[in-house]
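The complex appears here minus one protein chain, its other protein chains still in place.
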């Protein structure tokens, strides 16, 4: 098994966190790969929901966008988007929500809106999308983000989605229905909130990754949990399944498209 | 043309009021006959909506209930009931609403809830159904009701749906989006609101019906409009079409039903 | 995850005395079989919820199963009154029935709010009517942008919603074709959802935009062919209009009503036996 990339390792680590038959609100990119990998391996009964309205979809190829055709064709049903956010997400039916972000702080609050000031940003980011309400309502949220001093920061420039707010039970006191970020899967391992302070601390490393590497990639003084796990390397089955999925996806996305003329 | 019944005459008179391509919210009974007669005669483009969700339906047989199968099979589409009331009725897309009632007063206010007191009624009626909001939002409302001193009363026991409230512009001042009862089609002719007082007055009689008969059937001192029209008797085409429709309906509703065993 | 259960076990397990129960289906797919099973099992003090109480609610009320009714139109469609409902309201027979009365538009908004787990539904409704004066569950809310006052109704979240549908698959996904009324909102608004179906198929095909209730929102699926009779199941059997007309005479008097229920519901083991009894009678 030629050495797996950190992206592959992140995807596999995230997939392992997904219980069979859990209902997941899937974001595009690595989360989509993680959820479909789980479905193709240990969680065949996992229910994948894409915010475009595809409920219980089973794509054979990873979608490039959240509304790809295959999502509709393989879904148990396609509902209007307003229903995904009201009858499914807001109604508390989503077990796990995946979020990415440009910036994340030590309490798992996320910024996907602006870098710099809102009115005169140095970088205008895509914006919230489904994130604020996914962060608010999903029973658990997993964040998948490659770590760097630019993204894991002491202070985020704009709070697009609430994690644990200022920590120490602030989220619970705010009455947010969902539990908040359960884990942050990044390219050296995993962070998880400290039970009391709710500050993200290093709880697991990929084999070959080091605490130093983690500390170098995090913009705040990273606390290491008392027990530091080592994430088991991908099995052949996991890696083969993921690579086949990615290969099918690359091939499909590269297929020349006939211009409808 | 053997003599047409008053029910037939009412139905035909009501059908004539329906402009082609108008969007009608159809109630069961005589209104359903009137709307479908219009569709089969002068208004082939009329759009019929039944509150069960059938939009633009073209039944060959009159439904016994508001959710009959044929309504769904011939509809342009079937939408969830909440959408009929929000995206169509409340959105002001309904030109004409039909209402019946157990009691109606001189300002076109209707009672389909109770006779006697609400908490200890002598007669508990079916209740509001779609009426309050049809009366509120339909651009025009037509009431179809056979006249009697028991139904056309000085004071109704309960106001289920608002007509002109106390008259003299009270409805307009209340901000009701719809225009209120445009006409009351009854079994001797038609009543319509006086332009200022908004009190229902006799504006038209079926040939052969008399002012005395009208006065005898109305529980308040009925005012006769300055110009009293005579409603042209049904044409052969109108009567044949209606009778064929009713015959098809009777035959369909009488068909023995196989018990699904 | 939804369980495939016999009807008696689904009712016995999920419908407790005093529960709020919605048997929805707007003229179409009315869950008669489930309603009869509730009567057979002698449930009491139920808070019944349904936009258009129909024959099955007349029976539940007449057999003393209900203490309260949330509704917006109670009658025998195209025929007349529901005599058992009237007897309960006008004469407190067999027991008093508390009414929580709304309009269709109001109940639809309440079911939608329930499905969305919002605390209230909103509409431009109930204007100029006496309903709010007799129902403190109809209040008002002000638009924070325009200042307009709108009607507000509390969300409806039944303890149990029961539907009938054309088919379900082994995993418990349920497909509904045709007139749906507010059945889907009532289903998603419930804590527990039971669906009786005409047939169980191996797997439902991807439904695209058709109506499917995913298995994980369904608590129990029950195979129950003919389960909506005498209402209809699109694609399976038509509405027995004659039965609806006959019901008017059966239910008009207490004695004839009780005799009919004793013979056709309490006296029949299940829905098959109920249908067979009617077939014999008609023969």
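First chain written, first letter: the chains are A, B and C, and each begins at residue 1.
We take it that a contact is a pair of C-beta atoms (placed from the backbone, for glycine too) under 8 Å apart; a residue touches a chain by one contact, two chains touch by 3 or more.
No experiment lies behind these values; they were computed from the predicted model shown.
Visitor: Counting contacts across the entire complex, name the shown chains the missing chain touches.
Guide: Across all of the complex, the chain we cannot see touches A, B, C.
Visitor: Which listed residue, C:44, C:140 or C:191, touches the chain dropped from view?
Guide: From the options C:44, C:140 or C:191, the contact with the absent chain belongs to C:140.
Visitor: Give the residue, chosen from A:33, A:72 or A:231, that touches the chain omitted from the document.
Guide: Reading the full complex, the residue touching the unseen chain is A:72.
Visitor: Using the definition of touch stated at the top, determine which of A:22, A:36, A:161 or A:241 touches the missing chain.
Guide: That would be A:161, which touches the missing chain.
Visitor: Specify the residue from the set B:4, B:35 or B:55 that touches the hidden chain.
Guide: Selected residue, touching the omitted chain: B:55.
Visitor: In the full complex, which residues of chain C touch the absent chain?
Guide: 117-120, 122-124, 137, 139-146, 148, 150, 152, 154, 176-178, 180, 208-211
Visitor: Contacts of chain A with the missing chain: which residues?
Guide: Where chain A meets the chain not shown: residues 28-29, 51-54, 63-69, 71-72, 78, 80-82, 85-86, 89-90, 109, 113, 118-133, 135-137, 158-162, 165, 171, 174-177, 253-254, 256-261.
Visitor: Residue-wise, where is chain B in contact with the chain that is not depicted?
Guide: Looking at chain B, the ones touching the missing chain are residues 21, 23, 47, 55-56, 72-78, 86-87, 90-93.
Criterion: only the chains that are shown with their structure count from here on.
Visitor: With chain centres defined as mean CA positions, report which chain is farthest from chain A.
Guide: When every chain centre is compared against chain A, the largest gap points to B.
Visitor: Which chain has its C-alpha centre closest to the mean of all protein C-alpha atoms shown?
Guide: It is chain C that sits nearest the middle.
Visitor: Using the average of all C-alpha atoms in each chain as its centre, how far is it in Å between chain A and chain C?
Guide: 41
Visitor: What whole-Å value do you get for the distance between chain A and chain B if each is reduced to the mean of its CA atoms?
Guide: Once rounded, the distance between the two centres reads 56 Å.
Visitor: Roughly how many whole angstrom separate the Cα centroids of chain B and chain C?
Guide: Centre-to-centre distance between chain B and chain C: 27 Å.
Visitor: What positions in chain A touch 2 or more of the other chains?
Guide: Residue numbers touching two or more other chains: none in chain A.
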